[in-house]
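Note that one protein chain is taken out, while the other chains of the complex remain in position.
A, B and C are the chain letters, set down in written order, and residue numbers restart from 1 in every chain.
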Amino acid sequence: MNIFFLAILLIGAGGVLALAAFKSYSLMKTGAVLAIIGGCGLGGYDAVKRLLQHTEPAVYNHTWLQVSTFSLKIDTVSAFFLVSVFVVSAVAALYSFQYLNDAKRATATAANYFFYALLIISMALVVCANNLVTFALAWELMSISSFFLVIYDVQKKATRDAGYIYFIFTQAGALFIFAGFGFLYSNTGSVGFEALASIPDSAKFIAFILILIGCGSKAGIIPLHIWLPYAHPAAPSHVSAVMSGVMIKIGIYGIVRFYLLLEPTSALFGQIVIVLGIISGILGVVYAIGKHDIKRLLAYHSVENIGIILLGLGIGMLGAATGNKTMAAFGFAGGLLHVFNHSLFKSLLFMGAGAVIQQTGTAKIDQLGGLIKKMPVTGRTFLVGSISISGLPPFNGFISEFLIYYGAFQGLQLQGASFLFSILAIISLAVIGGLAAACFTKVVGVVFLGEPRSDLAVRASEPGFSMVLAQLILAALCLTIGVWPDYFVQAAFRASQAIPLVADYEITQFMPIITNISRTVILFFLLILVVSIFRRFSYAGKEVTRSGTWGCGFTQPTVRMQYTGTSYGDTIVDFFRPFVRVRKKYSGINKIFPGETTYSSHIHDISEIGLNTFVVHPALYLLNKLRWIQHGNIQLYIGYIVLAIVVMLIFI
Amino acid sequence: MHISNIFLAMILLSVLLSLKSNRLAALVKLVAFQGIVVSAVPLVLNTAHGLSFSLIMFFLILVLVKGLLIPALMFIAVNKVVTSREIEPIIGYHASLFAGLIMIVLSVYITNSLHSINYPIYIANHPHLADFAANHKLLLVTGITTMGSGLILLMTRRKAITQVIGYLMMENGIYLIGTALAKVVHAQYVVEFAVLLDLLVAVLVMGIVLNNINHTFDDVDTALLGQLKD
Amino acid sequence: MLQFVFIIPLIAGIAVFFLPVKTGRVVLLSTAVIHAFFTTMEWFKLTGPLQTRYFSNSPEGMLLLAILSFLFIFISLYTVFYMSEVEMSKEPTFNGCMLLFLSAMSMVTIADHIIMFWVAVEATTLMSAPLIFIRRSKESLEATWKYVLICSVGIALALLGCFFVIFSMEISDIHVRISFTSLYAIAPQLNPLWLKAGFIFIVIGYGTKVGLAPMHTWLPDAHSESPTPASALLSGALLNCAFLGVYRCHQLMFAAGLGEYSSNVLIAFGLASMLVSAVFILNQKDYKRMLAYSSIENMGIITIGIGIGGLAAFGAMLHIIHHSLIKSSLFLSAGNMLLGYGTKLIDKTGGVLRLFPKTGITFFAGFVGISGFPPFGLFISELLIILGAIKAGRYVTVSIFIFSLILIFAGAAKLVMQMIFKDNENDEILVPDKWPRALPPIILLLTSLVLTIWLPDSIYQTIQNVISSIGGPVNG
Partner (left out) sequence: MEFTFSFASLLLLLVVFSLAPLFMGVILKVKAFFGGKQGAPLLIKYYTLIKLLRKGSVYSTSTTFIFKLGPIVSFVTAFMLLLFFPFAGLSPVLSFHGDVIMLFYLLGLGRFFTVLAALDTASPFEGMGAAREVFFSALAEATIFIILVLFFRLSGGSLSFAEYFSGNQVVNLWSQSAALIILVLIALFIILLTENSRVPVDDPATHLELTMIHEVMILDHSGPDLALIEMGSFCKMLFYSAFITCMLYPFHTGIAVFNFIIFITIMTLLYAGIGLVESITARYKMDMVPNFILTSFALVFFATILTMELV
C-alpha cells in the first residue's frame, strides 16, 4: 500500500508543482511531466506486481467525518484497472510535453497539469475505493477534475458548450449512483462493501440498475453517451486520450465492481448488459462512420468499444448466472482485457489525431489526405492503432475479442434465452468488427493515404519528439500483446477470478489456444517475410516506373475527385436509416451549363434528438409556465401565505 | 350579559367600518379606537378576580402605544405622504364589506367547532372559569374576524399605508385570540412589553420606509412596487 | 454570561450610530472579535451550563451561534474594505444596524422562551430592514417594503402559532414555564390538535423567514437588492436563525409523538422550495437573484433532511454549516463582481476569470461547492441526505429531490460558466479586485474544505445531541 501512496503523492506533487512554478513555462512542464511519469511508473509497477503474483489484497482504513471511513483496498480487479490508468496516463503526460507548447497560456497549462494529476489520483482512488462514501468522493473528484481538463480552450464557445453538457451528465450520473448507494445502504445499514451480497434480490436489481445508469453515463453507453462526442473533440488531445482511454473505463469498473459485490444470481443482469452492449456497439460504430470530424469519430468509436466490453462482461455475467464456468471466465477476461487494450489503442489513435490537428489545424477528415508522406511515424502508428481497434490480428484488439467470442460460443450450449443472447452477442461482434474495419479503412485511407484534399494538409510535418515517442510506445505495446498475449491473458483471467464461481477455475487447459494464436501470428509474419522476399526476387532486374494514377480514361484528374470520407460511409449509414437521422443538402444540377453546386450531409444522433424532444424541451416549457409565481405583486404574495395556511389547516 | 361583550361588539363594528371606509384619515382613527378597545379587553375580562395594579399599569401602557403612539405615527405618515387621500381598493368596498361578513360567519363556525371539541375538557379543568369560557366564544369570534379582516385589507388595498393598517388589525386580532386562549402569556409582562416594543418598532420602520418610498416614487401606491419579479 | 452575546453587540451598535466613521469601523471589527470570544466561551461551556428564565444554550443554538459568529468576523472585515470602495452616506447607520442585526440573531440562537424567541426573530427583521434600503434606490425600497411587510405578517402568524402551543398546554391543565426546554419534558401530555395547529402556524410563520416556498417571495428581492455584506449575512446567518424556530417546533412535535406528521409537513415544504428555486434559477437574468434562489433551494434541502431524520438529519446539519460558509463566500465574490462591473445582469458580466482572476476563482470554486462537488462539504451532506432518505423509504421524495437538483445544477452551471468564461463585450473595469476583498471569501471556502476533511469531534458531538431529539442517532 505504501508504494501506492507514494505514487499518488508523487503525482500530486507534480500537479502542485505545476501550479507553483507557472512563471517559468518550460521548467513547470518538465517538472510536472517528470513527476507524473515517475508516480505513474511507481504505481504501475506496484499494480503489475500485485496482478502477477498472488498477494493478499492490501487494505487501508482511516476514519473520516465520524460517520464513515476513508477506506481503500487493492485486489486483482483494482490492480488490473490501475495498470491501464497508470500506463496510459504516463504516456499521455509524455505526449503532452510538446503538445502543450503555448507559453502565452502558462497559467492555463499549469491548471491543466494540476487537474491532470488530480484526475489520475482520483481515478486510482475510485478503483481502490472500499466503501460507498469513498467511492462517491473519488468519483466526484474525478468528474470535477476531468471537467476542468475539458474546458482548457475555454474561450471557444464549442468548448464551453461541451464542458457544460459534460458537467450536467456527470453530475446527473453521480446522483443516480448516490441513489443506488442509498438502496445498498438502506439494506445493509452500513456504508461498507462487506454485506452487499446478502441483501434481497429486488434491492440488488434496483441498485444495480441505478448504478448502471450512473456509471453508464460516464462510460458512454447509448443512450447516455451524448456528452462524449462533444467533450472529446473539445478537450486537448492528451486529455481526450486519457478520458477516452481510461476515464470512461472507470465507469465500466463501477459496473464490474458492484456486480462482483452484489453477486446476483439472476440471468437478467447479464441479459440487460448484453443488450446495452449490442446497442452501443453497433450504433456507436455506425455513427462513427457517419462523422466527418476525426476526434468526434474516435469518440463514437469509444462508445462502440464500450459496447464490446459490455458484451464481454454480459457474457461473463450470463455464464456466472447459468453456472457455466468457461463462459464466465472467458467473458469477463475478454471484457477486462479489452478494457486494457482499448485504453492502449484508443489513446494511441487520439494522440495521432491530436498530432494531425496540431499540424494541419483542422479536424475535418475530408480536407486532409496523403499525410503519411508528411508524417511517416504518426501515419504508421495510426495504422497500427486502426488495425488494433478493428479487432484484427496480429494486434491486441483481436486477442480480447477472441476471448469474448470464445466465451459467447460456450454460451451456445445453453438453452432458451441465454442461447439467443449468446447468438446475438456473436453476430453483433462480427458486424461491429466488419463495420469498424470499414470505418478505419475510411479514416486511414482518407486522412493518411491518397493526395491532400486541401493545402492545410500540404503544410503538415512530423510532430515533436515526445509526441512521436509516446505514440511509438503505445503502438509497440499493441503489437506485443497481439503477438505474445499469454501474460496479459493470464492477468485478465486472474482479475476475472474475482467472480466467486470461477475463483477456483483452472485456465491452464485453455492457455494452449492462446499460445496457438501467437504461433499462428508468428507464422503469418514468417509467410509475409517469405512472400515479400519472393516479390523482391521477382522484381529483380525489371524496370519499375512511377507515373500518375490511372484516371480510367479521364484526362484531367484532380485531388478534389478523390472519394471523400462522406461518400465512403454513405451507403453504410443509409443502411441503418431508421436509427440514424441523415440530413442532406444538395443544391442539384439544374442549368444546361451547371454552375457551382454544393452538397453537405449531417448525421444526427437519435438519442440526442430523443432527449431534447422528450425530456429537455417539455421540462423547460413546463417550468417557464410556472414563472408567474414571482409576479412582483405584494398582495399576491400575502395571498400565498394565506393559501398555504388554509391548505395546511384542511389537511391537519 | 357581560360587559366585555359590549367591547367586543365595538371591535367588530370598527372592523366592519374599516373595511368599508374610503378615507385614510378615518381609517387611522378607526384603528386608534380599535387599539384602545382591544387593550381594554383583558381588563374587563379579568373583573372576575378583581383588578390588580400591574394590570392597570399594563392597560395604560397598551393604550399609550396602541391607541396613541402608533396612530400618531400613522397620522404623520398620512399627512406627509399621501397625495390622494382615496384608499383605492383592488376589490370594491361593498365586496370587502361582504368579505368581512363572510369572515364573521366563518369565525363563528370555527369557534363553535373548536368549542365542541375542546371546552368540555377545558371547563372540566377550570370549573371556576365556566362563565369566562362562555365569554370566550365571542372573544374568539372577534379575534378571528379581526385577524381575517386585517389579512383582507392587506390583500385588497393598494396603498402601502392601508397595508400597515391591515397589519395592525391583524396584530390586534392575534392579540385577542391570544387573550382568549393563552392567559399565561398575559401574566408575564416582560414578554408582553417585548412584543409591544416589536410592534412599535415595526410600525416605526414601516413608517420610515414609507417615507422614503414617498420621496422616491412621489406616491405610496404598491402598484409602483412591482418592479422586482422574474 | 450567556446574554453577553447579544447585549454587547446591542450596546456597541447603538454606540456606532453616534461615533465617527473610522471609529465605527474599529468598533465593528472589535465587537465581532469579542462576540467570537464569548461564543467560544459558551461553546466550550466555560461559563458553565446556564438556564435563565428566557435563555439557554441548546446544542442547536450553540451550533448556529458559532456559525454566525465565525461568519460575522469575516463579513465585517469585508465590510470595512467594501465601505472604503463605495462611499456610503449613511455608513454609521449601516455599521450600527449590522451590529444590532448581529445582536438580534444571537438572541434568537439562545432564546428559549417561546415568545421571547418570537420577539428575537421579529427583531432580526426590523434590524435588517435598514441594511437593505440603506441605498434608497427604488429597487432597494421595494425590496425592503416587501421584506418587512411579508415577514412581519408571517411572523405575526407565528405568534398565533405560539399561542396555540401554549393553549395546548393550558387546555390539558399543565403549568410549566413556556420555554422550549420545559415543554419538551411535558410534550406527550400536550393536546395534539392544538399542538398541530400551532405547528402549522409556526412553520408557515418562521418558514416565511426561512424562505420556504410558497412564502419565499420576499427573499430573492431582499437578498439581491441589499448591499453585499448584508446579503451575505442574510443568506449565511439569518435563514439559519429563522430555521431554528421551525426546527425547535419540529423537535416539540417529535417529543409529543407527532413526528410523523411534522416530518411530512417539513418534507412537503422543502420539496416545494427546491422546485420553485429550480423554476427561477433556469435562465435567470441576475446573478445575485440566482444566488438568492439557490439559498431557497438549500434551505429546502435542509428542511427535507431534518424532516427525514436519522442520517439525513446529520447531513442536514452539515449542510447548514457548509451552506452558510459557501453561500456567504459566494455573495462576497458576487459583491466584488458588482463593484467591478457595476451591474447585476449576467449578460453584461462576462470573462470574470480574465478580468478579475481572484474573484473569478473564488466564485467558481464557490459554485463548485454549492453544487455539491468535493472537496467542499455539501457533497457529503447531500450524499448523506440521499442515503438517509432512501433508508427511510421515502422514494418519491428522493426522486423529486434528485430531479430538482439536476435542474438547478443545469440552470446554474449555464449562467455561471457564461459569467466566468465567456468574453465580455467591453473590458472596462470600474473597481479592480483587491486582495483584502478577495481574502474573506477564500477563507470561508477554505474553512468549508477543512471541515470536510476533518470535522472536530466537539462539532460532531453537538450535532449528535441536536439530532438525537428528532429520530435518533446517525445510524438510526
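Please note the rule applied: a residue touches a chain if its C-beta (ideal position, glycine included) is under 8 Å from a C-beta of that chain, and two chains touch if they have at least 3 such contacts.
Please read all numbers here as calculations on a predicted model, not as lab measurements.
**Q** List the shown chains that the missing chain touches in the full complex.
**A** Output: missing chain touches A.
**Q** Touch as defined at the start, partner being the missing chain; which of A:Leu27, A:Ala430, A:Ala476 or A:Ile609 qualifies?
**A** Missing-chain contact among the listed residues: A:Ala430.
**Q** Which listed residue, A:Tyr45, A:Phe205 or A:Phe409, touches the chain dropped from view?
**A** Answer from the full complex: A:Phe409 touches the omitted chain.
**Q** In the complete assembly, which of A:Thr63, A:Thr520 or A:Thr613 touches the absent chain?
**A** Only one of A:Thr63, A:Thr520 or A:Thr613 touches the chain omitted from view, namely A:Thr520.
**Q** Taking the full complex into account, find the residue in A:Gly192, A:Gly445, A:Gly464 or A:Gly639 that is in contact with the omitted chain.
**A** Touching the chain that is not displayed is residue A:Gly445.
**Q** Out of A:Gly369, A:Gly385, A:Pro463 or A:Pro485, which touches the unshown chain?
**A** A:Gly369
**Q** Just name the one of A:Ile528, A:Leu622 or A:Val647 that touches the chain not displayed here.
**A** A:Ile528
**Q** Tell me where the left-out chain touches chain A, residue by residue.
**A** 369-370, 372-373, 383, 387, 390-394, 398, 401-402, 405-406, 409, 412-413, 415-416, 419, 423, 426-427, 429-431, 433-435, 437-438, 440-441, 444-446, 449-451, 512-513, 515-517, 519-520, 523-524, 527-528, 531-532, 535, 538-539, 542-552, 557, 559, 561-563, 567-572, 575
Heads up, the rule we're going with is that only the chains that are shown with their structure count from here on.
**Q** Of the chains shown, whose Cα mean is nearest the mean of all protein Cα atoms?
**A** Ranked by how close its C-alpha centre lies to the overall one, first comes C.
**Q** Taking CA centroids for every chain, report which one is farthest away from chain C.
**A** Of all the other chains, the one whose centre lies farthest from chain C is A.
**Q** Can you give the whole-Å distance between the Cα centres of chain A and chain B?
**A** A distance of 70 Å separates the two centres.
**Q** List the centre-to-centre spacing of chain B and chain C in whole Å, with centres computed as mean CA coordinates.
**A** 31
**Q** Multi-chain contacts only, two chains or more: what residues does chain C have there?
**A** If we look for residues of chain C contacting two or more partner chains, we find 145-146, 149, 153, 157, 193, 220, 280.
**Q** Could you list the positions in chain A whose residues touch two or more of the other chains?
**A** In chain A, the residues touching two or more other chains are 627, 630, 634, 638.
**Q** Which of the residues in chain B end up touching chain C in this complex?
**A** 117-118, 121-122, 125-126, 147, 151, 154, 160, 163-164, 167, 170-171, 174, 177-178, 181-185, 188, 190-191, 194-195, 197-198, 201-202, 205-206, 208-209, 212-213, 215-217, 222, 224-228, 230
**Q** Which residues of chain C touch chain B in their complex?
**A** Checking each residue of chain C against chain B gives 54, 113, 115-116, 118-119, 122-123, 125-126, 129-130, 133, 136-139, 141-146, 148-149, 152-153, 156-157, 159-160, 163-164, 166-167, 170-173, 175, 178, 191, 193-194, 220-221, 224-225, 280, 284, 289.
**Q** Residues of chain A touching chain B in their complex?
**A** These residues of chain A touch chain B: 627, 630-635, 638-639, 642.
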